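Missing here is one protein chain; the remaining ones are kept as they sit in the complex.
Which chain is which? They are A, B and C, in the order written, and residues in each are numbered from 1.
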Amino acid sequence: MVPPILYNWVILICRFCFPELQQRYLLLWLALDYLCDLLYLLDIVVHFHTGFLEEGSLIQDRAQISRRYLCSSSFLWDFLSVLPTDLLYLYVGLDRPAVRANRFLRSPRLFEAFDRIETRTAHPNSFRISKLMLYIFVTIHWNSCVYFALSDFIGFGTDEWVYPNSSLPGFDRLLRQYLYSFYFSTLILTTVGDTPMPQREEEFLFMAIDFLLAVMGFATIMGSMSSVISNMNHADKSFYPNYDLVKDYLHSQQISRQLQHRVVDWQQHLQMNKKMTNELQILQHLPERLRAEVAISVHLPTLRKVQIFQNCEQSLLEELVLKLKPQVYSPGEYVCRKGDIGREMYFIREGQLAVVADDGVTQYAVLGEGLYFGEISIISIKDLIWLTSLYRIYRLVRYMQYNQLQS
Amino acid sequence: MVPPILYNWVILICRFCFPELQQRYLLLWLALDYLCDLLYLLDIVVHFHTGFLEEGSLIQDRAQISRRYLCSSSFLWDFLSVLPTDLLYLYVGLDRPAVRANRFLRSPRLFEAFDRIETRTAHPNSFRISKLMLYIFVTIHWNSCVYFALSDFIGFGTDEWVYPNSSLPGFDRLLRQYLYSFYFSTLILTTVGDTPMPQREEEFLFMAIDFLLAVMGFATIMGSMSSVISNMNHADKSFYPNYDLVKDYLHSQQISRQLQHRVVDWQQHLQMNKKMTNELQILQHLPERLRAEVAISVHLPTLRKVQIFQNCEQSLLEELVLKLKPQVYSPGEYVCRKGDIGREMYFIREGQLAVVADDGVTQYAVLGEGLYFGEISIISIKDLIWLTSLYRIYRLVRYMQYNQLQS
Amino acid sequence: MVPPILYNWVILICRFCFPELQQRYLLLWLALDYLCDLLYLLDIVVHFHTGFLEEGSLIQDRAQISRRYLCSSSFLWDFLSVLPTDLLYLYVGLDRPAVRANRFLRSPRLFEAFDRIETRTAHPNSFRISKLMLYIFVTIHWNSCVYFALSDFIGFGTDEWVYPNSSLPGFDRLLRQYLYSFYFSTLILTTVGDTPMPQREEEFLFMAIDFLLAVMGFATIMGSMSSVISNMNHADKSFYPNYDLVKDYLHSQQISRQLQHRVVDWQQHLQMNKKMTNELQILQHLPERLRAEVAISVHLPTLRKVQIFQNCEQSLLEELVLKLKPQVYSPGEYVCRKGDIGREMYFIREGQLAVVADDGVTQYAVLGEGLYFGEISIISIKDLIWLTSLYRIYRLVRYMQYNQLQS
Partner (left out) sequence: MVPPILYNWVILICRFCFPELQQRYLLLWLALDYLCDLLYLLDIVVHFHTGFLEEGSLIQDRAQISRRYLCSSSFLWDFLSVLPTDLLYLYVGLDRPAVRANRFLRSPRLFEAFDRIETRTAHPNSFRISKLMLYIFVTIHWNSCVYFALSDFIGFGTDEWVYPNSSLPGFDRLLRQYLYSFYFSTLILTTVGDTPMPQREEEFLFMAIDFLLAVMGFATIMGSMSSVISNMNHADKSFYPNYDLVKDYLHSQQISRQLQHRVVDWQQHLQMNKKMTNELQILQHLPERLRAEVAISVHLPTLRKVQIFQNCEQSLLEELVLKLKPQVYSPGEYVCRKGDIGREMYFIREGQLAVVADDGVTQYAVLGEGLYFGEISIISIKDLIWLTSLYRIYRLVRYMQYNQLQS
């Protein structure tokens, strides 16, 4: 429904204020007008046939759908906006497109559609900025139409402020009329000024109201833009924690340059490779079932590679996935040490892990993707292995299994 | 008290700076002035009779009320603002409304009233924007009055900057005088400029101060607007958690499109139907008693429908309501499974719930609004039913009863 | 140190750019200059005598103080800024105040002083706004001085852009010179424009740089202002939780108007009477000792009124105060009920509390300020009283005593 409503908002006022536009392309307008009316009507028909959700069930019964739609407030607007006010053309003639003004009443559907797009789109911030620019354009467009109509009412060229009359060369061209009005309107609404001094009370009022509108509009644009930018920053920070504070702290404590560089490396590694350390937190607002499906979709392929689970049935693995807790290790970090009491089992999702001797150098074994360790904690053997992850290990996701439901 | 105070702030300065306005409608002004004075006096009388809260008791004793009011600082302003300075009219003549300047002193009451309205109104953000616009209007209005008075002082038409003298056609009309001054003032305070070059020291000063005022004012408007917009966004996010991050995560993990669509559907379902998942968190700042009453008011009708509670007395139900924890399930989510240990009891507030066989398809029973299950956990039978909520179930509020006070 | 540094920043550049100003008040300037130099020197002397904190001890030994100060970087600036560059007057003559330019180097002390004031002042936000306005003023002031000097360099009146030469009436007056330059500078730095078209390369450059500066400056002002406003809103919300969400929730759940009004009443009651419900949270960043002193200072007078504590020694009471937890009740809320297990003791700080019968109306007793109950829980009697606070009770602070250290 976006195109026909926007068509009416942009074109109708224009045709009303620039009579030449209406007359010159009369057939085109009539065609487009009735195409839009058709779409409006179609939308109503669709609403009469679209089931709705009630108590979780999709109601498909046409009588019920009709009753519900007829009682809703949106039906009133839908209905008013297709009233055939065009019949008034018979009385006032075809050059008065104002009789179709009721088409503007469909605008709630426009905002509804915008909300739906904003929810669905993969780039909500870009969409918000585009919407903002559309609103700015429509405001300036309407304002320029009103300026031209006001000029016409006062009389073209009667003073400096109004649109010049056709005695000036080029000023009787339609494109010039629109561009001049649009430019004039832009000058005012961007608080640039530089317009001729008004001469009459109406003009003073028009200008003063416009400037106030401009200031409020400007403040709204700024506020929305600030909000979009802080939104983007917030998203960045949610994915990758802000290390500015850490760097300030290291600097103030005069930590060695070499250690500072390693911290920056770690941060850059996370950002460049789009690794996340807090995926559980991001998903927390999803209902349990959806969260489970997301976790299954992300982690099941890895779990399938683990040997001991290859004969398990699907439903057990799904339950297992929900108990897993992803964890990111930095290179050189110890996952566990000789002597620790084993209460967890680890599966390696990405990267490599070395089992090293006490000297931290001799490697007994290197575990890769799909391998696991710590299962000994299940069968309660106390002989734990001292592990160290070496420099070559960049990411190890620790899957932690709670083998007791109570904990 | 808003109308009389605003009347004085808007009209008095205007009458002082535009002598013609004062003279032409003299009787109207006198009538309105004394009506306002009457309201001012009435307000004082009301304050002498309004009880106040002290240590939780409403004090109604007139002597105590009077003593408290007379000692408060607001009495001083109230009193000063009704001093009959009009008597000076006898000396200076009726065209000097400046003698009533003390009426401005009542403004603290205006801010008090605004604060009260902001707390009470159902649309605090709209009210904040309106207040902002009122402040902008009053500032421009005062500035235009000062400009006209300054022009008068320098002499109309002595240079280009001041208001033109009456030799120019139309410039001796009162409406033109005000509109021109207002327009001039708008030009400056919206940093548009385009005003004639000042010629005298006073004019330079007036312009420079005004421009600085404009910049600070502009910054304040922007800041307030940003704050209102971020306020609205915050409210949105408090009701419906922000799914932008979730979508980014799903996208970065290359989850299947079909699952991504289901997440978006869930989000849209919540927003369209104004379902909330975090009502407990929103109410947390209310004192316990009020929170209880809100919970009772929301949930008691549902509880009344539950068969086993139909003979319970009111007070028991009220206590029960406070123990209930609303929960929203998505369609297809399992509420509990065969083999789970039952520690909760569920009441269905909205939607439908199916008891299904192990295959997840065969339905043994469908429970609707007002029904309950899980009461078996009270009578300690271990034979739990495996439940699944099917696609038709959109919302199920789980009422959790803690049957032990300790937990 | 604020006045002399500001004096140098504001006046010195002015005297350098407006030679007439320097010549006309020469003696005044010399007097003020040397007064400032004296203050600069005094400041150095003071620094040589001010002890400093090292490892918690205040070092008063002059040798140590001197050594530390001489080695600090601030000494370098302090020293450079009092170098007697005035001696160059002997070569270049008294109308070249530029020789004193090294006085600007003292500015780090200015920012230090501003930081100290911002920490100390009771109105940090007002101070931040004033500081912002001072920065704006100094920037415009310097810019206007530069404009005048540039005009002088190009030659007054050689084109329209520069300052007009003295052949125009009034333009040779000093005040006019300054005001014109200041106004001109304001026009540019507030992005108003309306200045004559530049004619030379230097003028184009000056204007372009100024406009860019204006945009960045404007953005900084807006950002700072937004930050101040959001700061104030944050403070408000920290003291009094935001009830906008609660009202939206009540509205969306179609709660009865009467209950909605009671919620608003509660909010208004808190705000009007400056009651806080979260004082513990506000004080959390203070070190333990200071927090204790604040708590003692607020609550000890109440505790002193309690009969059973009247013979206790000071130190016991102080320890007791730290265990107390203030709590606010709304009128009609139950503090505890018949049958509850008593684990707390309550002291009434403000308001009244009624012990009522099962019917909720008959009052057995009314407890007022300084009274207490719940002490039975200490001596382990199980016979608890059913209490209700009636409408007349507006504030009851519950002092909770943990009688076991473990909990």
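Before moving on, here are some points about what is shown:
The working rule: a contact is a pair of C-beta atoms (placed from the backbone, for glycine too) under 8 Å apart; a residue touches a chain by one contact, two chains touch by 3 or more.
Note that this is a predicted model, so its numbers are computed, not measured.
Only one of C:Pro19, C:Pro108, C:Gly157 or C:Pro198 touches the chain withheld from this view, namely C:Pro198. In the complete complex, the residue from A:Leu26, A:Ile44 or A:Val263 that touches the missing chain is A:Val263. Here one chain is not drawn; of A:Leu205, A:Val228 or A:Leu317, the residue touching it is A:Val228.
Taking the complete complex into account, residues 133, 136-137, 140, 175-176, 179-180, 182-183, 186-187, 190-194, 218, 221-222, 224-226, 228-230, 233, 241-253, 255-256, 259, 262-264, 266-269, 271, 273, 277, 328-334, 350-352, 368-369, 392-395 of subunit A touch the chain not shown. The set of subunit C residues touching the chain not shown comprises 53, 55-58, 115-116, 119-120, 122, 124, 191-195, 198, 201, 204-205, 207-208, 211-212, 214-216, 218-220, 222-224, 226-227, 230-231, 235, 238-239, 274, 276, 279, 282-283, 285-290, 293-294, 297-298.
In this section, only the chains that are shown with their structure count from here on.
Centre to centre, using the average C-alpha position, subunit A and subunit C are separated by 37 Å. Counting only residues that touch two or more partner chains, subunit A has 222, 226.
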